Structures are given as structure tokens and as C-alpha cells.
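With one protein chain withheld, the remaining protein chains of the complex are depicted in position.
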Amino acid sequence: MRRIGFLYHPKIDEARRLTDELLQAISTDDVSPWVESSWDVDAMRQNMAESEMVITLGGDGTIIRTARIAAPCEVPILGVNFGRLGFLAEVEPEDAVTLVPKALKDDGWIEHRMLLNVNVVRDGEVVESLQAVNEVFAGRGETPRAVRITAWIDGAEMRTYTADGIVVATPTGSTAYALAAGGPILAPELPAILITPIVPHPTPYPSLVVDANSQIDVRVKTHHDAVLAIDGQINRPLRRNDRVSCSRSKHVASFVRLHPPSNFYATLMEKLR
Amino acid sequence: MRRIGFLYHPKIDEARRLTDELLQAISTDDVSPWVESSWDVDAMRQNMAESEMVITLGGDGTIIRTARIAAPCEVPILGVNFGRLGFLAEVEPEDAVTLVPKALKDDGWIEHRMLLNVNVVRDGEVVESLQAVNEVFAGRGETPRAVRITAWIDGAEMRTYTADGIVVATPTGSTAYALAAGGPILAPELPAILITPIVPHPTPYPSLVVDANSQIDVRVKTHHDAVLAIDGQINRPLRRNDRVSCSRSKHVASFVRLHPPSNFYATLMEKLR
Amino acid sequence: MRRIGFLYHPKIDEARRLTDELLQAISTDDVSPWVESSWDVDAMRQNMAESEMVITLGGDGTIIRTARIAAPCEVPILGVNFGRLGFLAEVEPEDAVTLVPKALKDDGWIEHRMLLNVNVVRDGEVVESLQAVNEVFAGRGETPRAVRITAWIDGAEMRTYTADGIVVATPTGSTAYALAAGGPILAPELPAILITPIVPHPTPYPSLVVDANSQIDVRVKTHHDAVLAIDGQINRPLRRNDRVSCSRSKHVASFVRLHPPSNFYATLMEKLR
Partner (left out) sequence: MRRIGFLYHPKIDEARRLTDELLQAISTDDVSPWVESSWDVDAMRQNMAESEMVITLGGDGTIIRTARIAAPCEVPILGVNFGRLGFLAEVEPEDAVTLVPKALKDDGWIEHRMLLNVNVVRDGEVVESLQAVNEVFAGRGETPRAVRITAWIDGAEMRTYTADGIVVATPTGSTAYALAAGGPILAPELPAILITPIVPHPTPYPSLVVDANSQIDVRVKTHHDAVLAIDGQINRPLRRNDRVSCSRSKHVASFVRLHPPSNFYATLMEKLR
């Protein structure tokens, strides 16, 4: 019996409705589906390891939340797009009843995307370890004042920024927050990490693109409050001497693709318009 | 007796020391000085109305904090620069003993800078009214996620941004936060208001420069927390339906100038380097 | 008899066809139309002075070419939009048969836009004087190498840029070339001039917005070839010591408007999407 997960965005009625339709469409003897709200992270964790594939019905946020849990279990994700841009989704809702069964018959290919491993180091110890699909943000908290951020690449101090924050992003994340901050778009498969300052003072400052095997360390100095955010979904307060250490994760996110690889850029340009 | 205020940055020893030196240099029968930390806003308020001039010894932040209180009292400010950039300061510390007495003998001219009046409107009522020298920021609070911001110009809806925030700035503020966010520099005397989005999604978006008599209204929608910040110094939480209404203040900030007006741009360019 | 001009883009068949349709629709005893290709600048010059209004059928380029000639004659322009963006046009082709007769009955209002007067000064003499509706560009010619550009504001040297060029723009021009180069959008009626560097080295540099009564002087130094361009339509080679002197023109462009003034920003945002 193949375990297949269905994760629908709980605030989108149509996502829930389409889930039911898909369950009927794929009902066969050899599929054993599980269905949960995409916000129920505990349920996701319980069911993920034994799953062969998960289908998400939501926006890119839904896919990313799922990917952080699916990646360590090596479970591929097929995204049905209920979001505005849908850079990561593969299937539009109107095609789902046709294409989801196709995907379950292995009529596609798997695209791997690198993740970042993020360690929060406090007093010399790793106090928390997280996975990021899109990006790691470190910067100002509630008080909208610029903070001082020092960044190191492979242990060598690179620069101290005065800025709202800094983003360390995967190629996948290059179309998210980093793009809004003026960063470039990285080819999805490029073995690289993107470093983009967020509103650097006094004038705009270029992004850096470094090798995927680099270690990027970041420390935030502020008299106020600093925060760490993973994919815009997980937030942690940062203490004054915390070091945020980012490097390539040993895990990768896997996405089921039905379209040929070549249309990444054309699709991207279309979505950005 | 002429009342002259001296406001020194309490964390800069050299500012306090120079204050004492200046007090000796100007001691005459007709000057009655008062001396306070620039962080003591209450003391500032008590002494401002009767003052003929105030001399600040700190960075631009010190000048701006002073200007919000000095402007309604029509008291001119002379800034001695202990900051990094010093766009608003007129005198470098090493020239202060020579130039401050000159300024007290009216050997200069007064530059006026427009301020913004900011009303926070809640349930149809103005719950708070503030003055801004540099800019009004409305946007995301502690949670580093984009919010939805709608802006109106003179009552006509202009646009809804997805962004970290929005800045409504005076020409003076155009060299501060708005500049870091990619905005233009406005000539100090230009009768204009600058509107600059902060990290607009999904890609950078142009600033707008509108007439100084325009009314700019802003509303922030978020499931999280939104904040209002004035000059990066005064912060207020915003509620879901609060409207932030910005228009030209009836007050102006007054700065004592000793250099000719023509060197604004050259100085600016030098500082930005 | 009221003389009304019709200027159609000669490469757009539909513009010519609609011109004929409009001529039939407006044929009355008191209108005497003249019809020319919008590329026939000589014909435009001959007929403009005696005209009460001209209707252009083309893109913004067509309107701008017409405006440089219509402005000194104080003839208002009504633009029928056959272009892609159409910031200056007022009427879409499908509404033209209804709205053009309305405009001829004075059922609208006139919007004035400032122009720039451009003098090319060589060996102390003005060798050419031109009008610009959008912008003045001075910079590199055929050889794609950065040049050195010095700019003065009201006679005070502001800065020397290393760049592809510099743009001095009207508020109208702020939505054209300057916008592409990262400049802000200026409210159409703002009494201001925009200065935007084109690809400044080594890193992006902010635009400046100065008072409309400022005089902006520009000199280009290059071992190669430099050019002056007005509205992207008139080009002149620049010699090594030529000074390009820009100031507010005594003429204004006049546009017939049928929509209320308030929808400038909303329309703009819509077009930029």
C-alpha cells in the first residue's frame, strides 16, 4: 500500500473541495491516503516518514512549510497552486484531476532543491538547529530601526552592514524575499548561496552569490530587539551575542515535476510580470 | 538675557566635554545657558519655549529629536556633528569654539525645513497627533513577514503594496531611511513629500514624489503586528483598521547655517561616498 | 472655422483607419481638419500655429513629438492611445468615436506639463536651443564605455559621475527613461526637475529631485564619442567641451483631459503592472 499525503490550506475552501475530488479520482487498491490541514505540523511529522509522496493544495507558503518536514524524510512534493505566484507549484487547480493521477504513476521527474541548515550558536553551543527552504533572515525585530550586522564567509569577516537585516537564501529563495530586496534570481540547480542585505544604510548595497559549500555566519548587534526568521514562517528572538550559522543542508527538498525543465525561466518571467 | 540651550548626547564623553568648553567660550553678561542630556525630552520641553537658540552636540538623531520639540516653539538649532554622516549638522567639533560664538552673534542665516503632521485615526477619531522631521514609517512589526499596505493620495486610492512597510518622508528625510530603500534625494527646500515602499514584493517598486500639500493616508493589513515609527525614534503599535494620515505640518524646523546654501549637494555627495 | 489637426502614426494602419472614421464623426460646418503623418514634422510646424487642438493617433512617442511643436503655439493635444503604456494618452481607440467629439465641444479640461529648455553651449555661445517634453540625456555615444559627467546645479558643482550618461527629466519624463534607470515617479504638476544617472559606476547612485527653477548644467568628458538626446527622438553629437544647460522652459505642453485629475496614480500603477 502506497501512503500518499494530501495537505490542504485550511483557509481555502476550494483547496479542501479539490482534495476530496482528487481522493475520489485516485482511489485504487494500492493507495492509502492521509489528509490533513497544511497548518497541522504535528500531523505532518507523524505521517511523513512512511509516505511515498505528498500533494499540497495551497500557495508557495504551504509547499515550503511541507518541504521543511518532507526533506529529511526524502518524500517528494507535488504542489497544486492556490497561491498568487506559485513559483514552486507544478499543477494548476483545473488540471489537478488529470495530472495528479499521472504523477502518482511516476509519469514525471524529481527536481531536487538545496536547503540551508541553520544553527543558532549561543555561548559556544548550538541551541537550535533548523532547516530553511527559502531563506534565513536575521535583523531588526519590533523596533523599526537599522541594526548592525556582521557577516563572515568561511570564517573571514566580510563586512558589517547597517541595515534592517540580512537574508541568506537558497536558489529557491532567490525568487522570494531576497528578490524584493533587489537580489538576483539564481538558477534553481546552481550550487550557490545568495546573501542580500535588507535596506542597507545609507545607500543600496549589492547582493553576493557565493559557493554552496560556504559557511555564512551572521551576528546582529542592536540596543533593541533582533529576530531570526526561517522562510518567513518560523521566528525566534536573537540575543545580543548569538551567532547564526548557515550552511548547505545534507537534506534536499524533492519536487515532482511534470513539465520539462527548460521552461523554468519562461514561467518565471511570466509570473513576475 | 538670552536663553541658549546646550543638548549633549549622554553617551558621547567628548560631546559633554565640548559643551563645557563652549560654555566658557560664550560666557557673557547677556547669555543665560541651560544644559541637558539630549535624551531628557521632558527637560527639553520645559526650557524650549523661552530659548532663543539650541546647540546640539550629537549625531543627526540628536538634532531630529530636538527639532520635533523646537519646531513648534520656533527655536532654531545649531548642530555640532558627533555623528557618522551629519547631514543636518552645521559645525564640526574642531570648529565649534570658533563658530558657535559666531552663530550667537547672528552671523549666519536660518534654513527652514518642512515637517509632517501625522494623525493616527482609529474608529473615526484622531487618537494621536505627532510631528515628523524625517519620515513616517508604517509596516511590519516584530514578525518579519510582508504586510499589505494601502495608500491614498488626497483621498484617491493609489495602490496596495505587499511590502515590509512604507515610508512617507520630508525632503530632509530623503537622505535617511528612504534613501537606504532606494529613494531619491530631494532638494531640502522642495515643496514635496516622498513616498518610498520598503522591500515591496515581488520586485522593487519606484518611489513617488508628490506635492507638499498632498494628504497621504496609509492603512496596514496584517494577521501579525504592525507598527508606526516616527523618525526611527517614536514607535507605536498599529491596530488593524488604524489609518495613518500624513500632511504638511504648520510648523517648520529651523536650522542655523553658517555656510552658503550652495554647498548642499557637494557636501551631500561627499558624505555619501 | 476651427482648425483641428489629426496626426496618425504612419506605421499603424489602424491609426490611419480610425482617423478617417473620426473625420466623418466630427464633420460639421465649423471644423476644418488637417491630417498628416506624425512623422512629418515640417507639416506639423506649418499647420500648428493656427490650430485649436490636435488629435494624435499613436503611442506616447507620437504625443511627445507633437508636444515639442504644439507647446510654443499653445495648442492642446488629445492623445488616442495606440502605444503599449500610454502614460500621456487620454482616450483608448475603442472610445475615440465617442470621446473625441466630446473633447471638441470643450467637455474636458486642460492639463499643463512643464518642459525643459536645453541650450548647447560651445565656446561660450549657444549653438542650439531645444525643447524637451520628457528628458535630456547626455552620455556615451556609440562606444559602450562609461564616460565622465560633471553636473552643476545653479552654478555650483554637484558631482562628477562615471556613468553611461545622465538624464535631466521633467515630471512627465519621470515615467520614461529615468524610471527605467531607477528614478522616482514625480507627480505631473510638481514644480521639480529630476536628475537620474544612467548606470553610474561602480555602484547604483540615487536620483536627485530639485526645484523647477534650478539650472542644471552638464558636461561630458570622454576619449570616445558623446551624444545629447532629447526625448529619445532628437540626437546630437557632443564635442569635448560642450556644456548642456537645462532649465524650465517658458512654454508648457497642454493636454486635453476628459477623466478627473484624481486618477493619475491609480492609472499609473495599473500601467506599470
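A, B and C label the chains in the order they appear, each numbered from 1.
What we mean here is this: a residue touches a chain if its C-beta (ideal position, glycine included) is under 8 Å from a C-beta of that chain, and two chains touch if they have at least 3 such contacts.
Just so it is clear, the structure is predicted and the values come from calculations on it, not from any experiment.
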Considering the entire complex, write down the shown chains that touch the omitted one. A, B, C
Considering the whole complex, which of A:E92, A:D107 or A:D154 touches the chain not shown? A:D154
Per the whole complex, from C:I63, C:I77 or C:A229 the residue touching the absent chain is C:A229
Identified contact with the non-displayed chain, of A:I110, A:V209 or A:I234: A:V209
The missing chain sits against chain A at residues 153-159, 179, 182-187, 189-192, 194, 196, 206-211, 214, 262-263, 265-266, 269, 272
Over the whole complex, note the residues of chain C touching the chain we left out. 85, 137, 139, 141-146, 163-165, 175-177, 179-182, 198-204, 225, 227, 229, 232, 235, 272
Listed in rising order, the chain B residues that touch the chain left out are 203-206
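Quick note on the criterion: only the chains that are shown with their structure count from here on.
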Take the average of all CA coordinates in chain A, do the same for chain B, and state the distance between these two points in whole angstrom. 39
From the mean C-alpha coordinate of chain B to that of chain C, what's the distance rounded to whole Å? 36
Here the gap between chain A and chain C, centre to centre from mean Cα coordinates and rounded to Å, is 45
What parts of chain C, by residue number, touch at least two of the other chains? 206
